[in-house]
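One chain of protein is taken out of this complex; the other chains stay put.
Entry: chain A
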Amino acid sequence: MDTLLTAEIVANSPRFRRKSSIFVDAIHDLPEKADLAPAQLYSTESGRLFHSGRIVIITVGLPARGKTHISVALARYLRWLGVKTRIFHLGDYRRATIPFGEDMPDDYFFVNATAKSVLLRQKIVRKCREDIYHFLNHENGQIAIYDAVNPLASGRRSLAKEFAKHDIETLFIESWCDDERIIEENVRRVKISSPDYVSWKSEDAVKHYLNRVYSRIPQFQTMEEKDLNYIKMINAGERLIVNNRSFGYLSNRIVFYLLNLHIKSRRTYFVRAGVSLDADSYKADASLSEQGEDYAKKMTERLLAHREEEKQAMIERGETGYESRPLKVWTSTRRRTVETAKYLHEYGYKIRQRSQLSQLNPGVCEKMSESAIRAEFGDDVAKHELDPYHHRYPRAESYHDLAVRLEPIILELEREQTDLLIIAHESVLRVLYGYLMACNAADIPFLEFPRDEIIEIVPESYQNEAQRIHIPDLPEEIIPASPEDLKIPVPPSGVVSPTQGLGTPEGQVTPQSGHRTPSGIQTPSGIRTPRERERISQQHVEDVV
């Protein structure tokens, strides 16, 4: 394999260089060391699960049909299940190969392109394919997602043949739309936010963008190839057609996931429940205290004010669609989470109680002091320190158990089309956040959700981003993460104990603010390296494919 060119691509592509932060979804980074994934049920020596072979998932569809969104969401879910998955966006390779500032040839996608364009196209595709082979053959990869347009049946057949030669199965996923509103909405959301369209009227920009796409890719054949394995998603999941030649366990699982996926943009908010009267007891299920009551009120006001600001900002930008983003609230069935939603209920928001959202069961160590736990369950403390994600105290659940139990919630989270507020115990928030942001399993027990912050997850087609919204005027003693958490001796979490003033100024949203992240926490097993946070810039105009 041509290592020189790969290095060139790496050097040119901002996406390959970056290290994700806790605020940017780590979906494009592979964990450096082999680690069990959050919801992985078992491991195998090959590192591949379910005795399935290696699969290349090949996307099919014109630009603005949500291909990248589907690729990224699917990778997030598969990685969560413990399937080693990596996405190869052909666009990244094109941008890395075509020198910066240069346009790609106009006939790049034409069937009868000039020899020069054909050569360029071949060079780019070859590079991408070599990286896929390397990942599947030498890095224990199980699923590679090849994100490209693949508009012609003949091209798709030869791809399948080519991969079959290397003993790799193929599964095509087509996103097909005949609903113009979905396409336009998608263009508006992910394609025309670039500086090039700054002074344009939104509808003109959409028209211009789509005309460009159709003139560049004049021919597109929807999938009818009965000899290939494919899943055709019609109008963002309204209907799915599955052509099953030889589906394995994972392919069927992917269908299951896609049945719950949509491509609409919506936000997810996480907040803690208010403090309760008997905060230490898991079994008691106590009501909110006065302070908890006060918190519920302030949280509600801050959240609604924030949503109003966002709505105003959208109106100013000339965007539409804010009215189609109502808010739903999920709580656990525990009294304090339900009561925290009380004011939202009074405002007329729909509240839904979900039994699966109940907190990690602390087992027999509940209400025991740290020294008592150390005395009675010394072995367990040692084991817990070695692997806080998988270890269970007697009668307790581990984070891993919790992750497996939350699987239906995760699929319903994907299914939900409106904005969603989840009020739950910190242990549950950690796991859900870990899924949405593709966190490493080992980091999940250390994620922190201080009570004075609303976490907002904003999905972008390339990754999710998290923002923390400060709730002002809360008494200091109720803020810290895990004050009523299990009295289980988790390793000291260095950066916690937030002091007043360190927090975000009132009303300001800080997407990249770095305080109180788990980065840099010392654990008995060594120092976790701080992660850099880097802003990823995308050039949307050239990014027609």
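Criterion: contacts are C-beta pairs under 8 Å (C-beta built on N, C-alpha and C of every residue); 3 or more make two chains touch, one makes a residue touch a chain; residues count from 1.
Going forward, contacts and distances are computed from a predicted model.
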- Message: According to UniProt, what is the chain that's been left out of this complex called? Choose from "Signal peptidase complex subunit 1", "Rad1/Rec1/Rad17", "fructose-2,6-bisphosphate 2-phosphatase" or "ER membrane protein complex subunit 10".
- Response: "fructose-2,6-bisphosphate 2-phosphatase"
- Of A:K116, A:R157, A:K201 or A:R352, the residue in touch with the unshown chain: A:R352
- Task: Determine which one of A:D106, A:E238 or A:E476 touches the chain that has been left out.
- Result: A:E238
- Query: Among A:H208, A:K342 or A:R374, which one is in touch with the chain left out?
  - Reply: A:K342
- Note on the structure: Missing-chain contacts on chain A, rising order, are 41-44, 50-51, 238-245, 247-249, 252-253, 255-256, 259-260, 277, 287-289, 293, 335, 338-339, 342, 345, 350-355, 392, 394-395, 404, 408, 411-412, 415
